[in-house]
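Here's the structure we're looking at; comments come further down.
Note that this complex is displayed minus one protein chain, with the remaining chains in position.
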Amino acid sequence: MTGEKDTIVHIDNVTKRFGSVVAVDRLDMKIVAGEFVTFLGPSGCGKSTTLRMLGGFETPDEGRIVLDGADVTRQPPNRRDVNMVFQDYALFPHMTVGQNVAFGLELKGKSRAEIDRRTGELLEFLQLSGFRNRTPEQLSGGQRQRVALARALAPDPKLLLLDEPLGALDAKLRGQVQIELKDIQKRTGKTFFFVTHDQEEALTMSDRIVVMNAGRVEQAGTPEDLYFRPESRFVAEFIGETNLIEGTVRGIDRDAIVIDWNGMAVRGAAHGRQPAAGEAVTASLRLENVTCHPKKPTREDAIEGRVVNKLFKGSRTSLDIRIGEGRDTLIRAYMDAGNAASIDDDQLWISWEADRLAVLRD
Amino acid sequence: MAHADSETANLAKAAAPGGRPTFWGALLQNGAYQAISGTLFKTPRRQFVLLASLPLFWVFFANLGPIIEMFWIGFLDSYPPKVGYQPQFTLANWAAFFQDRVFIIPFFRTLAYSFTFTTITLLITYPVAYFLAKHVKRGHQLLFLLLLLIPFWVGEIVRTYAIMILLGNNGAVNLALKSLGLIERPIPFMYTGFSLGVGIIYLTALYMLLPLYSALEKIPDNYLEAAADLGAGAWTRFRRVTLPLSREGIASGCTLVFLISTGYYATPVLLGGPRSTVFAETIAGFFHVAGDQWPMGAAFSSIMLIATLALTGLFLKLMGRDGKGMMR
Partner (left out) sequence: MTRHTRILMSIIYWAFVAYLFVPLALMVTMGFKDSKFIGFPIRSWTFDWYIAVAQDTQVLAVFGYSMAIAISTTVLSLIIGTWMAAFLGPNTFRGKAIIFALACLPAVIPGIISAIALRIFARLIDIEPGMMAIILGHTVHNVPFVALVVMARLSTQPKSHIEAARDLGADSIVAFFRVTLPYLKPALIGAGIFCMLLSFDDFVRAFFLGGYQPTLPVLIFAKLRSGMSPEINAISTIVLIMTAILGLWAERSMRRLNKGS
């Protein structure tokens, strides 16, 4: 076993093409042992191809895949210590739950006694003990997903691949399974390589998220990093809902970047590349990072505006606010439903912390 | 399907309790096996070639080989080879076909019979298939279909014999007609084109029924409802919606029945007579009566194969391209 902070997988400058389409473009990424890393992106972004290359189902055109120090680029799937939870679970319909879980152990040449013991342990660990002799057909979606997980964990892989395993579950169950999955990952200490297009899933479970677009990495970082400090327009738009602010850099004031936004001077911060004065930039400001004041606040950077549209969303209300000289600038913000009711004449003031307005690189 | 379990359980029993890996585990961990498997499946290309080997061999050796050999023998003046004689190339076998009415008449009679039988089969089975697909409840369709399937599992000879009993001079039909007082002397159904037709249709109807049924079953009911909604009467709905949409079923059913009905030998021998000799009997004669007429039999078989395949090819082309125009 490797130590806590060791690199378990190195995707070394890997490129994969399908015909003229570049599915994965010079991807270079290290995955640390014990980490829950999620590859997030729209369909066709290259996340699944990356996963399939790690599993051995696709061979890279360029670059190497190093697993625990050994080059496995050209190893077939059956020769790698990597196991996978498939999108449709791919449980063998002619085998019982127990036989499914035992399959990998059996093929590894383990003795019957050891197979039985480990299968029993895993089923118990995943609360499936009572289902050992059932067939996959007789299970619910969530149970199937756990069986697929148990089967993939059974051979004790160095890396566990999960290919959108929650896609087939209904929305209610999905939230619960997310928590379970994260918990299982923590308790087993396994390295999880999770692929999804669902940003909520990625934010809930991951230690680290890698956002991919068109075969390249847009940004990699913790869920908080990606959410509050996006570096690119793609990341800002793909994850959550946001205000995109287009303006020109006036200059740098203390730690903040001052941007001219339709004549207003607004303060932000860059988390990637630092822009130069005079440059046209786009910045992202999350709806929940906009503070709304029904009365004029004391802080001087507060901007006065007029509510043009209110959308009640249960616990909070989303407001469309027109600001600026000619009321020609639109910004959207969240407000507590109770506070939203106390706005007089649709007039309010908004403000935000400078480091929450993320200046993007494109 | 506890086969994996029992298998491994047996192995475990044979060894010390729990001591040994299972069969497949042991196989995969076996060094010699690993080496062989590694070499055989080293690249996807190699794996593909391996997978292709037997099917390609079979297709060319067993499917195409006999046909090519048959064509070739048709050009020889003597076969099977005799000691001390080198067979010569000749076109005489092919020419013989066109020179003798004894050959040409059964040939065209076969085509005409098969064409007629195919048409009648289509007319009989279309309403049956339609009834099954559209009027029988989903849950009962299998049962109704099964009722039709059972007789078709019975072999050619047994079913031919059943028709002989039905149509014989002392057969059921004649008995029924006589007891109804409709006839005094039995009608000689047997050994005519009629008895042959009854037999051939009996044998081949399923090959028409199944494609028709699966084509009709696929037509959504709401197409017909939509047509009715637009003011189409029953006949128009059938002609403009059902018939064109079942065209594929008609095409494959007719093709199958035509091809298969030309190939029967025992049925024409047993049900047909001297005035309904078909080409299969002509061909068979070369292989039974005299020993040295294989080349002529081969040439005649080739002629029949070309004719039937060309006719069905033409038919399918008509159904496929101009079929739309035909049906309108």
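For clarity, chains are labelled A and B in written order, and residue numbers in each chain start from 1.
Heads up, the rule we're going with is that a contact is a pair of C-beta atoms (placed from the backbone, for glycine too) under 8 Å apart; a residue touches a chain by one contact, two chains touch by 3 or more.
All values derive from a computational prediction rather than experimental measurement.
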| item | value |
| --- | --- |
| Visible chains in contact with the missing one | A, B |
| Contact with the hidden chain (one of B:Leu146, B:Leu180 or B:Leu230) | B:Leu146 |
| Residue of A:Gly55, A:Pro230 or A:Pro275 touching the missing chain in the full complex | A:Gly55 |
| Absent-chain contact - pick from B:Leu91, B:Ile157 or B:Ile183 | B:Ile157 |
| Chain B residues touching the omitted chain (full complex) | 1, 3-4, 24, 27-28, 37, 41, 47-48, 51-52, 54-56, 58-60, 62-67, 69-70, 73, 79-80, 124-125, 127-128, 130-132, 134-135, 142, 144, 146-159, 161-166, 168-172, 175, 202, 205, 234, 255-256, 259-260, 262-266, 269-270, 280, 283-284, 287, 294, 297-298, 301, 304-305, 308 |
| Residues in chain A touching the chain absent from view | 55-57, 76-78, 82-84, 86-88, 90-95, 103-104, 107-108, 151-152, 155 |
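Assume only the chains that are shown with their structure count from here on.
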| item | value |
| --- | --- |
| Residues of chain A touching chain B in the complex | 76, 94-96, 99, 106-116 |
| Touching residues (chain side chain B, partner chain A) in the complex | 1-2, 4-5, 8-9, 11-12, 17-22, 24-26, 28-29, 41 |
